[in-house]
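The complex appears here without one of its protein chains, the remainder shown in place.
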Amino acid sequence: MKMMPCPLNGLRNISEFVYGGEVTDMPDHTTCSDREWAEYVFYTDNQIQVVTEWWLHAPSSYWFIAERHTGSDEILRTYDPSERFTERVDFEQTEDNTTTGGGSGS
Amino acid sequence: MSTHQRLKAPMGLLIDREKTISFEFEGATVTGQAGDTLASALAANGHWLLSRSFKYHRPRGPLTMAGQDANTLIQLPDEPNVLADRKAAAAGLQVSGQNYSGSLRDDKDARLDWFGRFMPVGFYYRTFFRPLGSWKYWEKLIRRKAGLGRVNLEVRPDYCDKVYRFHDVVVVGAGPAGLQAALTAADGGADVLLVDENPLAGGALSYHRFDSEGNLADSVRTRLIDDVKAHPRIELLLNATCNGWFLDNYLPVIQGNRMYKVRARECILATGSFEQLVVFRNNDLPGIMLCSAAQRLMKWYGIAPGQRAVVLTGNDDGYHTALDLQDQGVTVQAIVDLRPAAEAADIRHIATEKGLTVLSGSTVYEALADRKRQHLRQVDVRAITGRGTVADTSRLIDCDLLCMGSGYMPAYQLACQAGARLDYREERAEFSLTGLPPHLHLAGSVNGIHDLDTVLADGRRAAGSVLQSLGLSDAVAEAVTCSRRVNVDWPIFPHPRGKDFVDLDEDLQSKDLVNATKLGYRDIQLVKRFSTVGMGPSQGRHSALPTARLVAAATDRTVSETGVTTARPPFVPERLEVLAGRGFDPYRRTAMHHRHVELGARMVPAGVWQRPSYYGLADRRDACIHAESEQVRQRVGLIDVSTLGGIEVRGPDAAEFINRVYTFGFLKQPIGRTRYAIYTNEQGVVIDDGVACRIAENHFYVTATTTGVDRVYRDMLKWNAQWRLDIDIANVTSAFAAVNLAGPLSRQILARLCDDLDLSAEGFPYLAYREGTVAGIPARLLRVGFVGELGYEIHVPALYGEALWDAFMSAGEPEELRPFGVETQRLLRLEKGHIIIGQDTDGMSHPGELSLDWAINRKKPFFLGSRSVDIVMARPQTRRLVGFTLPAGTPKPEEGHLVLRGDHISGHVTSCEYSPTVGSIIGLAYVGTDQAEPGQTVHIRVDGGSEVTATVCTLPFFDPDNKRQEL
Partner (left out) sequence: MSDPTSMLPDQHPRRSLAWRVWAASTQSLAVKSEGLVVQQAGENDSAMAERCGLIDLTVLERTGFRGRQAAEHLESLDLPVPDAPNRAAVGTQGETVLRLSARELWVLSAAEDDGQHVRRMANQPLPTKDCYALYCQHSHAWLVLAGRYRAAVMAKLCGVDLRESAFPVGHIAQTSVARSNAIVVHHQWGRQPVFSLFCDSASADYLWEALLDAMAEFEGGPVGLAALV
């Protein structure tokens, strides 16, 4: 069984973890096209490359980010999401009831 | 059977000469010594016939004496296909042969052997498929004739368990390389586990001869084992099979009824190599065995493997076998050396000095059986004239034992499972392993190292690399090389009359493999699938190398290009009960669980929970549910809703966060009020629902579905890891036990237990939230109406849950309070037209289909599903969830039954029950948008294919003005 280095709990069996999908940047949901939104929601690159993924250590309910190579399955780095998401995200209401904002912290 | 004399010590390392044991084989009593395997005890009694072959029912005897072949498969009462050369002989065992008709000695199916030439490989596939369906007839017959043992379906599994272990270094194989590697690694400071599948350590040192005098092996073995046993950092596990290699050195090691799940930082494979057969006619007769098998019989069990022997060899090891035999009083008729005379001058000289006859450049071309056709009687030896060809002149030599060895194949299985490649080195006619992953190492003959001193050096080298990798040493280990050649390149001598077996498990002859290539199966993987080569219990240990050579020659490629088939775990067959272990199957029980059981509840699983379905006997299900529902509608009932999920969101941004994940508006939700909360994911699909209570300005308590809460909680944590709002999110599902007290009389029961709240309709109205004390327990109270009656959901800290239940059941006696179960609750909510997420919704259900538009706030800037909901709602709708009714007495549709539009499917039923309150069958179903108008009729196809006509109606079915829940 593969092992995963958890930033909080150390090296653990992969069976303690839940995959949470790739880390993606949400487009501005008020201005993007339907196609852009659909691509954000449904599509992944599926290339042989280093991908950035969400992983959850289930026993401690701790989400973190892992960089993994999809070819070798090697996990190159794991880190706390606060390293990547540093700013509060807001979805602000505008005067005419349409909205701005969206996107992610980095 | 007569008992034969055992050879004197030091032969018989494994047996206890003082202790005899008896067991039954094929109805006769067999006596052996403690330490014997079944096969050795039988051999000690002169009984060499152990089994009948898979296809032709040919007699078979010991081949490897190491549990590496299918010849020794026998039947125990509770277990088929047991390896007789592995299974320890134990008093009272009842052992029989398998796969025969009549008896093992007199197998009526042995005549199949004569018809063998009419049954080439692929015969079944190509013969029995016409006419269509005929295979069904033939299959039964063929499976009866060709097969293995019988499974006892009555057998109860033993207690089997699994234990995790953690080591710096795991060494697989306790032969010279493994012992030495373990010692060097442990001396360097590593904690070492040394694993061997045999009952004794030493590997080849325990049976093989490494010098002409015959002293070296014992002295080296004793020294290494003494050192290993005395070493505080080495643990030696014997009778323990490392049955696979999994990622990051995760190694299942099976010892008896226990599987160790071993995690090694570094792993050294010192798994040795498998001695290889020579392919010639009748090379499978009992009495023909590998050189190493004869040596094991002598050294391990003190058994002379025959009286008159011929040794057929492709290397110097065969000479050592001959010397061993001679030392033990076996007459060695001849050493037949596959190599030309020039290649073996030194060892040949030693043999001749000892009075042994050597026939160089020769092979056994055919083995001949005794009168009963069950044992070797004579070999036909011929000079080799070319690759696989022999001279016409034959020399017949009488013998009852033929020891053969054409070289070695590395025990590559674990290494290849780890991703290593096998490359064929033409100059040595040997496969070698390359491309191991990090932290995995080879040592000894699996690494192509054969001379004893180089094997030991290779063990030290592997341990050196390991110590370096562990940071325990800076020294760079130097490579070890071994120039000794042990393999001959073509030990295959096809015979015009066949029976020259390449794969004994599957009865495959050399021509079968060549024919497979002629039929177009050129790739080794296809050859395997067509011919079944390597698919038997020995998994190609002895057939992979000759197959690769034959296929390479037949397809004009190199052996490296041809390769071998993929090695997969397990290395040896493993019992399912060992894989299952203790079978951990977690369950959760609410604080009130045992009260339900005491009250006669039928418990049903709900995710990992167990919940009361209804209270009463299973054969009165409908009556129980109807009585419980009547109780709630007319008086009062109590249901355990502890399994309901609970999530707390606290902090300055709590309202903002709830507003982003749920569809309604929550920013202005008043404190002390509840609000229906629908969770849509980014795809706009409804995946959960619940009730959001605003406890304080910065404090929300949200319920979630029993099976959905974990996902919702994880999603919430993940979203806030990105949004970084100032909140704390906690899953408090297990922290609260809860009941729903429902029915027109519920207020008066609650009033008896709660005196610190104004329970009047004005003081505690519908959809309000209060905190108070119930039966002395601090409680959260929600006035919600899932079942559509006056009712209270009461949440208390979990440790008080049972006390709360007890308090209600006794306080409710005057009103004849009764518990009700989940099935009843489902009926009651269905009468109110309330959906259950996951039952009435699927992976495509968006709020529009569910008529939940009212629960979406379109003014707010964002919620998770907002953009997707906008997109799907703007497109033409295809289906809608509606209520339908059917007159009582109509065949009742079940969940999943189809709704039709003409000949086409337009939807399906999601919930359906007979409602005694409404007086008809009621249900929810997806129908086409053109079928969704109340009053329209739709056709539903029910069990048996008949159709019923249902009427679409407005929801709810009961109390349309919702007066009852607002009392």
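Just so it is clear, A and B label the chains in written order, and each chain counts residues from 1 on its own.
We take it that contacts are C-beta pairs under 8 Å (C-beta built on N, C-alpha and C of every residue); 3 or more make two chains touch, one makes a residue touch a chain.
These figures come from a predicted structure and were not determined experimentally.
Considering the whole complex, the residue from B:Y100, B:F210, B:F736 or B:F786 that touches the absent chain is B:F736. Interface note: of B:V95, B:I268, B:A677 or B:I777, the residue touching the hidden chain in the full complex is B:I777. Across the interface with the omitted chain, subunit B contributes residues 161-166, 261, 263, 582, 584-591, 593-594, 609, 642, 650-652, 726, 728, 730, 732-736, 775-777, 797-803, 806.
By the touch criterion stated above, the residues of subunit A touching the omitted chain are 8-10, 12-13, 15-16, 57-60, 62.
The working rule: only the chains that are shown with their structure count from here on.
Centre to centre, using the average C-alpha position, subunit A and subunit B are separated by 32 Å.
Residues 246-248, 250, 263, 660, 682-683, 713-714, 717-718, 721-725, 731, 859-862, 866-868, 871 of subunit B are the ones that touch subunit A when the two sit in their complex. Contacts from subunit A toward subunit B in the complex involve residues 1-3, 18, 20, 29-30, 32, 34, 37-38, 41-42, 54, 56, 61, 63, 73, 81-82, 85-89, 91-93, 97, 99-102, 104-105.
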